[in-house]
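Removed: one protein chain of the complex. Kept in place: all other protein chains.
Letters A and B mark the chains as written, and numbering starts fresh at 1 in each.
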Amino acid sequence: MQRRDFLKALGAGAMLASGLSIKSVFANAAPHVVIVGGGVGGATAAKYLKLADPNIRVTVIEKNPVYLRPYGSSEVLNDHIGMDDLEVRYDRLRDRYGIEFLFDMVTGVDPHRRTVRTAGGATLGYDRMIVSPGIQLLYERIEGYSASVAESRIPSAWIPGTQTRLLRDQLHAMRPGGTFVIVAPPNPYRCPPGPYERGALMAEWFKVHNPTAKVIILDAKDSFVPGPSMLLGWNRLYGYNVPERFQEGMPTEGEWPMKIHDAPGMLDWVAGRDGGRVLSVDPASLSVETEAGRFKADVLNIVPPMVAGRVAFELDLVDGRGYCPIDRRTHESTRHPGIHVIGDACVADAMPKSGFSANTQAKVAARAVVDLLAGRDTQAPLWENTCYALAGTEYGLYVADIFRLVDGRITRMEGPRFLPLDASRAQIRIGALYQQNWMRTFTEDCFA
Amino acid sequence: MSKHLLLFLLLFVLGGQALAGQGEAPAETWTPVRLHAALAAMPEGDAERGARLHDALFCASCHGERGESLSRHWPALSGQRAPYTYKMLLDYRDGLRHEDARAEMMVVLARMMSEQDMADVAAFYAAQPLPGSAPLKKGHPVNDLVRRGDPQRLITPCASCHGVEGQGGRNETPSLAGQRPEYLVRTLKAFRDNTRHNDVHQGMAQFAWDLSDEEIRALAEYYAR
Partner (left out) sequence: MKKFVYTLALLLPLFAATAPAQESVAQQTERPTGEMMGNTCAACHGTYGRLGTAAFVPLAGMEVEEFVRAMRAFRDGTRPSTLMHSVAVGFSDEEYRAMAEFFAAQGTEE
């Protein structure tokens, strides 16, 4: 209810009709586009297909009638928002744009006949299909970990749902002085800043509610995005000592210098080179075996390796890397013509797996689908990604990139992409406010 | 629906950590006596320090290098009377002025400022030229409203308070000359619809209550650069 009103408020008056004069080429035989998955990618694609040409029939097949947005979902853990604030409904897309929804699970496709099947027994024909199923988590890749352990004892909370609530409750009930251990995933994964933002937000919450608690992030990697600017935030807020190799360019004097803390603070990051790689977990004792030894947790959060959502495998869209190879210009699968893959599930070269990426990929794919259906040449694509991230609720960071198609690959344009290390307090505070606004304006662009 | 919406927006805004001072009771509204005391206690402004703060606090990213305003979405501050600027910053800080989400940024920034900081940026803006002037425009449709008011609707002439050229008046009465028309429309509507209620005893809002959309647009154009 709230979410709906909130979308209404933002969308008030805007975009009831597209500002572009639309001359449909499909007046007689309306083509049918089926979209699998109504998350960020799928919803955006559906909306932009209809904006481009309202005469196209668009059906979204989504397994859940209410979407739980993953972006911003770590803010449930520190009670900044509630679980119901993650809910996004589809009424706006249906009522405003005439998009059809089928709440069912896609189970298979016949790419030759161009039909798609659902668990509920429906068979739908399509002219083109767009698939945006997100990710699935490979719990079993970590010895001792499994889906059932994740549901009951060691949540991953990387696809929002019951695990998110479980983790929140565990954190709030953690004993005074307890240790919260986060295991960060190997590349590539959904939301590169995510595990580090989560650790920071919880450190901030503990500072008030459990001041002797500890947060430890175990990692197989040696760096992450947005690296130094996040580490500097940790240094300022949680007494984290920035490793020497990341100190270049950090302010040592002035308004808000980086400090060397005598006693280590409550937040620590164990990189791969320091033995942070996890070998196994023991659910009974909540301990983690790493190359650097054993870590005993009071609350344990594991983000396991991940691959494209299961349905991408069932539709035979995946290659050996676990993601879906595509023709970058159109996002059309290189394995099955007529099917386009976007979002976390596709191979997008330099683009991170983020909501922002999925949103701009959806627009590229929607445009390509319209052009291909109309028998026109496809257009040169362009993508963007900006991840606003938080080192604290009032400490905003970002990474911002433009991507172009260069030599058949999605290529990042070089340039200044991070919050500068010498950014002032005001700029950092403003960034946090923009981050909160982005959650709303972004949701509107995708779902309203 | 709009009432619910408003309530919801309010809850959303207040509930969000976007506002630093969560749970703080909003400050008491102004009385002439309290405002008089607050302006008398305003620290002496240092325009040079104000100029540095204007950059360091990123005011320039919206309001322009000297407060001349960078776009239709952000008001000009240059040439503004210092007591008015100072009062606005107090009002944002204390949650008295918060028309809509666009003011959020101001609330957040004002909460990072000391009263000395506020006085310093106010002095800096006051030392800049006004972004434009609003000389007598005899044939203009709202010329009479501006110069003579409208006794039937109890509207005192705008010029009697804001000056004959919109250059500002006494105490916190702001200059309007050269202001962005989009901003003037927005804020006059906010006075009219009671979403802006930071003025002392509705000393400004009462003149906006009976204005039509058309008059508001014309007034904005009258004063705008």
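In the analysis below, a contact is a pair of C-beta atoms (placed from the backbone, for glycine too) under 8 Å apart; a residue touches a chain by one contact, two chains touch by 3 or more.
Keep in mind it's a predicted model, so treat the numbers as computed, not measured.
Across the entire complex, the residue among A:F224, A:F356 or A:Y395 in touch with the chain not shown is A:F356.
Within the whole complex, the absent chain has one touching residue among A:V208, A:A284 or A:A380, and that is A:A380. Hidden from this view is one chain, which touches chain B at 55, 58, 60-61, 70-74, 100-102, 104-105, 182, 185. Taking the complete complex into account, residues 9-15, 18-20, 47-48, 51, 356, 359-360, 363-364, 367, 379-384, 386, 398, 400-402, 404-407, 409, 411, 413-418, 427, 430-431, 433-434, 437-438, 440-442, 444-445 of chain A touch the chain not shown.
Note that in this section only the chains that are shown with their structure count from here on.
Note on chain placement: the centre of chain A and the centre of chain B lie 40 Å apart, centres being C-alpha means. In the complex of the two chains, the chain B residues touching chain A come out as 4-5, 8-9, 12, 16-18, 20, 56-58, 61, 101, 104-105, 108-109, 112. Taken together, the chain A residues at the contact with chain B in this complex read 2, 5-6, 8-9, 80, 255, 393-394, 424-427, 429-430, 433, 436-437.
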